[in-house]
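One structure, as structure tokens, below. Some questions next.
With one protein chain withheld, the remaining protein chains of the complex are depicted in position.
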Amino acid sequence: MGKTGFEPRIIVFCCNWRAYVGADMAGTSRLQYSPNIRIIRVMCCGRMDPTFVLSAFSWGADGVMILGCHPGDCNYLKGNFMAERRIQFLRQALKHMGIEEERLKLDWVSASEGHKFAYLANEMVGKLEKLGPIKPRLEETVDAFRTERLRWVMGLAHMEPKIEKKRYFAKTGEIMRDEIERQTIIGKIKEKGPMTVRELSEATNIATDRILRHIIALRKVGTISEAGEKEDEYLYQVM
Amino acid sequence: MGEKPAVLVVGGGVSGIQASLDLASRGIKVYLVEKSPSIGGRMAQLDKTFPTMDCSMCILAPKMIECAHHPNVQLLTYSELREVKGSVGNFAVEVLKKPRYVDETKCTGCGICSEHCPSEVPNEFDMNLGIRKAIYMPFPQAVPRVMTVDKENCINCGLCEKVCGAQAVDLEQRAEEIELDVGSIILATGFDLFDPAGLPAYGYGRYKDVITSLELERLLCASGPTGGHLVRPSDGKMPKSVAFIQCVGSRDKRLGTAYCSSICCKYSIKDAVLIKEHIPDARVNIFYIDMRAFGRGFQDFVNRAKTEYGISFIRSSPGEITQDPAEKNLILWFEDIATNSVQKLNFDLVVLCPALLPSKGNEKLAELLGIEVDKYGFFKAPNLIANPVDTTVPGIFASGYCLGPKTGDIPDSITQGSATAARVAEVLAEAS
Partner (left out) sequence: MSKENRIGVFVCHCGVNIGSVVDVSSVVKFAETLPEVAYAEENMYLCSEAGLESIKDAIAKHGLNKVVIAACTPRTHEILLKEACQEAGINPYLLEIANIREQCSWVHLNEPKKATEKAKDIVRMAVEKVRLLEPLEEPEIGVNESVLVVGGGVSGLTAALSLANQDIDVFMIEKEADVGGVARTLNEVYPTFQKASDIVEPFIKAAKAHKKIKIFTSTTLKDIKGFAGNFHVTAQSEKNPIELDVGAIIVACGAWNYEPAKGMYQYGVHKGVVTHLELEKMLREGTLKKPERVVMIQCVGSRTGELWGYEIPSLVQSDAARLLTKLLAKKEEGWPHCSKICCMNSVKNAILIKKLYPEADVCILYSDLRTYKGYEDFYTNARDLEVRFIKYDLETPPKVVQGPKGKLNVTVYEPLAGREIDFISDLVVLATPLIPSKDGILLSRMLKVPLAPDGFFMEAHPKVKPVGVHSEGVFVVGTASGPRDIPESIASAKAAAAKVSTFISKRKLKTEGIIAAVDSDLCIGCGMCEELCPYGAAKIEENKSKITEVLCRGCGICAAECPKQAITMRHFTDKQILAQVRAALAG
């Protein structure tokens, strides 16, 4: 229990074969830890879609942990490597959204490591008590991670030998920022109805020329179109 | 009775297209070489043409399609001239076909690859205002109707290859060296715009709302990035006050562009009228030194612009453009010759009409071909009056703006295109 009375809420995704068993082991050994965590079982941490993590944050989780098998030990051979790469990718987005790095943790717990599980739970609670509750709204980032463009580019992280690495890393940052901003724009229009470039800029804190650039891109694929005029500006609606 | 020799046309703008069609319809084989992925040139980028306000692409597209289908025209797009040997009647030419990483014989131009490509790039055809992908077609009416991969921006993810229904993507494609034997060569390489960043007082590059006339064309064009809705690039606002500044970089001895580019006054009136049609309550001012709206129908054009559209013509060469930090509007400072004082006016958008320069590749081409250029870099016609389309080397001709501003406008370019075709036919008849 934090001094401020703030009780962090933590979601822990455990893989069925090792981490979940490790959590059970903590129970069997009667190790005690803070009751702030809620465990969700998945077959493999490789199942972790970034939208699960982002949704958790956007719905109020102050911290998220993903626990899988130790490297080399994955029941499905390489699910944990996949998860690691994916989370690395996701972390860039979290930076954009102003979410502190410590709120997301990826770690390895074997079936016999009840102690480690309890330790990680308590450690996370302690960290979050210091950081305080999570602030930003994140639905648009979740939506960005549902777009084909961002998901395809994320998957490419696993295909190292084939892609043009330098350009890939340079483009990834751009693409992530673009897609998050675009989903923010779409989200705002859906929320408030047709908006002008300046209104969107004020509502989203994105510079007007960037908004215009996104509008140009989105109208090209038919997501957005003009919806009349408002004084000396065009209104844009979501199709 | 030997086979007629073929002709090489370098440059796929309207001038080169016209020359090609004329020659082809006389039964002469034409190789049309164009360095960009599609023919069409500058005319394809325009919205409407002066003084008749015809839709530019509507006039051009049928000619482009004819080129594509004509049995005597072979299009070599995304290609460049590498080497030339020989003489009139017998030129041995080497053309480098750059790899577009797409098999032209299989690609149907459906565009599905482009939809899925994750890599976005500013679209050069839209003067970098619009967006294209690393695999792209420069504009929807492109000829040939195939996609091209811009390897510089491609991350090699291979998604285009996977979604292509025709299996036309070939990321291993190599450049091709094509050797041709031609009897004559026509150059129709057009022009490039003077970069207004060379005149820092106007703030081009510093202020997003100071744009060139070609950028304005793209914004006005219904097939442009904003669908023809005129908005200013900084914030998407409809510009309610627009200034045109003539002679940006032209008639300037310091910059080496002492000539008058000949068409800017005309097109600025056209663009001013278009703006008024889009935004009837906009205030439009044209700042000019001399209003060179010459030729048939143009004085009428000027009069209509003043009376019917309320466009104001201010005789002055503006000194500087600054920005109001609060409102973000542009402030244009100019000398009012009438009152002999320095004035300023606010504008939402400023359009610069830059000098038209010889195409960037002209110097190299001249060297390759051994022809002379004039002091401005345009191809020299040694016998300017009698043989206006000849160059200094027999058998090599030029047409369109690459000859310089003496080519006034589109009708001039088309006329010259046909003229060169005629010259070529003569010369080939002599040589055989």
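Letters A and B mark the chains in the order given here, with residues in each chain numbered from 1 onward.
The rule is short, and it goes like this: contacts are C-beta pairs under 8 Å (C-beta built on N, C-alpha and C of every residue); 3 or more make two chains touch, one makes a residue touch a chain.
Being a predicted model, the structure only gives us computed values, none of them experimental.
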Among A:M159, A:A207 or A:M239, the residue in touch with the chain that has been omitted: A:M159
Residues in chain A touching the chain absent from view: 9, 11, 20-21, 23-28, 30-33, 35, 38-40, 42-44, 46-49, 51-52, 55-56, 59-61, 71-72, 75-79, 81-82, 86, 118, 146, 148-149, 151-152, 154-155, 158-159, 161
Contact footprint on chain B, counting only the chain that is left out: 116, 158-159, 162-163, 165
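As a working rule, only the chains that are shown with their structure count from here on.
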Report the inter-chain centroid distance for chain A and chain B in whole angstrom, where each centroid is the mean of the CA atoms. 46
Sort out for me which residues of chain A touch chain B in the complex. 148-149, 152-153, 156, 159, 162-164, 167-168, 171, 174-175, 178, 196-198, 201, 208-209, 211-213, 215-217, 219-221, 226, 229, 232-234
Which residues of chain B touch chain A in the complex? 115-116, 118-120, 129-131, 153-159, 208, 225-227, 229, 231, 233-238, 240
